[in-house]
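For this depiction, one protein chain was excluded, whereas all remaining protein chains were kept in their positions.
And now, chain A:
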Amino acid sequence: MSLSHSELCYPKLSSNHMHVHYLVQEQERSKTYAFNMDKDLCTPMGELLDCRFERLEKALNVMIDSLAKNTPSEKLAEELVSAQEDLNDGLKLLERHQNNYGRIQQLRQETSLLDTQIKDIASSLWNMRKELKAVPTTAHPMNGQRYRFTTAELLAYGRRISRNTLPPPGVTNGVDMSTPEPSQTTQTPFTSFNTSFNGTVGTPGPMSATPNTTLDTQTTSQQLAAAKPNTTEAKLPQHLKPAVNPLHNAAFQPWPTEAQIRSGGLAAIQRLVDAGIDPRGYDPEEEERKKQAEEQAKKEAEERARQEREAAERRMREERERMARERERARQQMEGGAGADRRDSVVGAGPRASKPKQFTFLGADDDDDEDED
């Protein structure tokens, strides 16, 4: 309305009026803009702006009227300016208002976003809890005692028992074959090897290719065993023969085999008892060691005796030799002494044959011994 009015007035207005008119247009625009954005805002802000704008419009109308009537008044102009400033303040307020509103909207968005996040997390937690509760766990006896162990111990134990709790892959076929399920008998190279092996021995065991035979032999062996339970140890059921055959590599049993039991410590004790030895406090290794030590001691004693005997013999031999040498020397001395006497008479005293030596006969002998040593 005011816009059309201004347009109507526009040609008649002076430059001063033109300026005011421009301002009005500008404010109108911002007002429209503000109200478009502000539709759902609380009204006080809109009312405030409305009344300030009306005041400016009124002042402007009065001003235009007074100008049209050619009675300009300073008071009216001042009123117009103050109305203008008022509106400007209001617009600044509106700006702040709008900024705050934008911020509120942004925060609302954020909170709703976070709300959905929280909901998501909560629901996923709930789902996880449901899944966890659905996981089947080992049932622990609640009243039983709990034992502490470390992961390392558990793993070490697992490694130790694994060969006894799960057959190696190649053996699985053999085990399936040995269970009385003829439908599972499939011919593989592995079992055919067993067949040929068994064939040469002449015992048609469960590894034979025909399942019917397997069942027959089993039932007969069971009947035999049932008839004479005392002979089970001596005569194994046919299908177990491969299991106790050390040459049969395909044997897997989740318990110690008969061969293992028969070669164990208890069997060793049985052998000791059979031999009439009380196994209590008896250690074959210890006994062996003792025996060896005794033998060693005996050998050493013999060796020592032999050495002593030899040493004595050597001493005696040396003694004999010495005596023989002494006798020989004495004989030579005797002969030499006789010769020297003769020579003395002919040539005179030689460098070696000195007279006093003849009188210290034994002393000269000692000298000779020292020379030998």
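Note that contacts are C-beta pairs under 8 Å (C-beta built on N, C-alpha and C of every residue); 3 or more make two chains touch, one makes a residue touch a chain; residues count from 1.
Note that contacts and distances are computed from a predicted model.
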Among "Dynactin subunit 4", "DNA repair protein rad9", "Ras-related protein Rab" or "Mediator of RNA polymerase II transcription subunit 31", the UniProt name of the subunit that does not appear here: "Mediator of RNA polymerase II transcription subunit 31"
From A:A267, A:A297 or A:M334, residue that would touch the chain that is not displayed: A:A267
Touching residue (missing chain; options A:E78, A:D283 or A:E313): A:D283
Sole residue of A:E47, A:D115, A:E153 or A:E302 that reaches the chain not shown, by the stated touch rule: A:E153
Chain A residues that touch the omitted chain in the full complex: 145, 147, 149, 153, 157, 160-161, 164-167, 172, 175-176, 178-180, 222, 225-226, 229-230, 232-233, 236-237, 240, 252-258, 261, 264-270, 272-273, 279-286
